[in-house]
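A single structure is presented below for examination.
With one protein chain held back, the other chains of the complex are shown just where they sit.
Right, chain A next:
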Amino acid sequence: MVQPSLTVRKEGVGRCTKVHRNFNLEKLRNGYLFTEIARRELQHLEKYPNAKVISLGIGDTTQPIPDNISMSMANYARALATAEGYRGYGAEQGNKELRKAIAETHYKDVLVKESEVFVSDGSQCDIARLLLVLGSNVTVAAQDPSFPAYIDSSVIVGQAGDLEDEVGKYCNIEYLECGPGNNFFPDLKGTSRTDIIFFCSPNNPTGHAATQNQLEQLVEFARNNGSIIIFDSAYAAYVTDGCPRSIYEIPGAREVAIEISSFSKFSGFTGVRLGWTVVPEELLFSSGFPVINDFNRIICTCFNGASNIAQAGGLACLSSEGLEAVHSVVDYYKENTKILIDTLASLGIKVYGGINAPYVWAHFPGRKSWDVFAEILEKTHITTVPGSGFGPGGEEYIRISGFGHRESILEASRRLEALF
């Protein structure tokens, strides 16, 4: 489809505008990681049209949404056809009841107010909006490896500096290495100060959930440096061993941390689109100006609220019936993940994660992760994600996601056993 313009440009008769391309976007070397995974999967399907490809790559949920939740959404949608049930613009910050339900369900013991909860159409969108609030003149730290949207959005907003090709790192970003050597928690003593620290726990892609002690160190580090933590708790529902589910379980976090989360992996809302961000009132810029005021301004100007139908679904998820139902789906994925861990461990492959998150982080020492990805795809028709897609710290690792129908997970395990 791009052919005509390319041809015309080649022949020198193309007509460009005089608008310069945003040089921040030039700094992004590749497409977004998951777009690339999807592309490769499609290519593979074209090459092997009869192969039964199993997708354990993109962390896409597969199990149906529980009945009572989808029924709430259907009822809400039908009500939009009635005079009493019709709703137009909602509050940009989200439906009051939903905000309250989030505060009361997820932050029961940690004093998050309804007014500090901003409902959104998902964490990926919130990350970009948060960076818009913060602007291009802040410095950023992120775990290495980490969910690519933190660094990519940072590049887009102009915070990241240039990419140093040899090391695969942006020069203005502080990479917090997380690996088995440091128990997947960065050595903060050796870490430079940045304004913002992205921290995801349970972690995508490593699956590691930071302990209370580790998070206390992080909060202290942030306080000492006057930094703001953006804590991504999208996988909190997968915590099994008592690790904190919210940064606000740590004393002092309210003055240094924003928390983002999502219904995607919690309720299968990957397509429905619903999430939230907590910005405590005590969180202040150096001037004393409340961060929440600026976030609210962005929400009102650059956004128009999450879909009201999705919000109705969210509210149903947080009813006691809904919570029970979504937790059984979460358990289903956790069992999937366990099957994958057991399979890989039995093959002698060193695996991490999988206990507090739906991701298994498998180590292939000495091998390039894109090569391992390609080999697994070619020989077993299973899509995974190469660790280096999450940062240089992910090299030699493969992320395998526990989302899938049970039969696919079992079949994938069989194929992996055959390969390795």
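In this text, a residue touches a chain if its C-beta (ideal position, glycine included) is under 8 Å from a C-beta of that chain, and two chains touch if they have at least 3 such contacts; residues count from 1.
As a convention for this text, contacts and distances are computed from a predicted model.
Of the candidates "Septin", "Cytochrome c oxidase assembly factor 6 homolog", "LL-diaminopimelate aminotransferase" or "Serine/threonine-protein phosphatase 2A 55 kDa regulatory subunit B", the chain left out of this view carries the UniProt protein name "LL-diaminopimelate aminotransferase".
Contact with the chain not shown here comes from a single listed residue; of A:318, A:355 or A:400, that residue is A:318. When you scan A:76, A:170 or A:266 for touch with the missing chain, the hit is A:76. Within the whole complex, the absent chain has one touching residue among A:52, A:96, A:379 or A:414, and that is A:96. Residue-wise, the contact with the chain that is not shown comes from A:292, picked out of A:142, A:292 or A:382.
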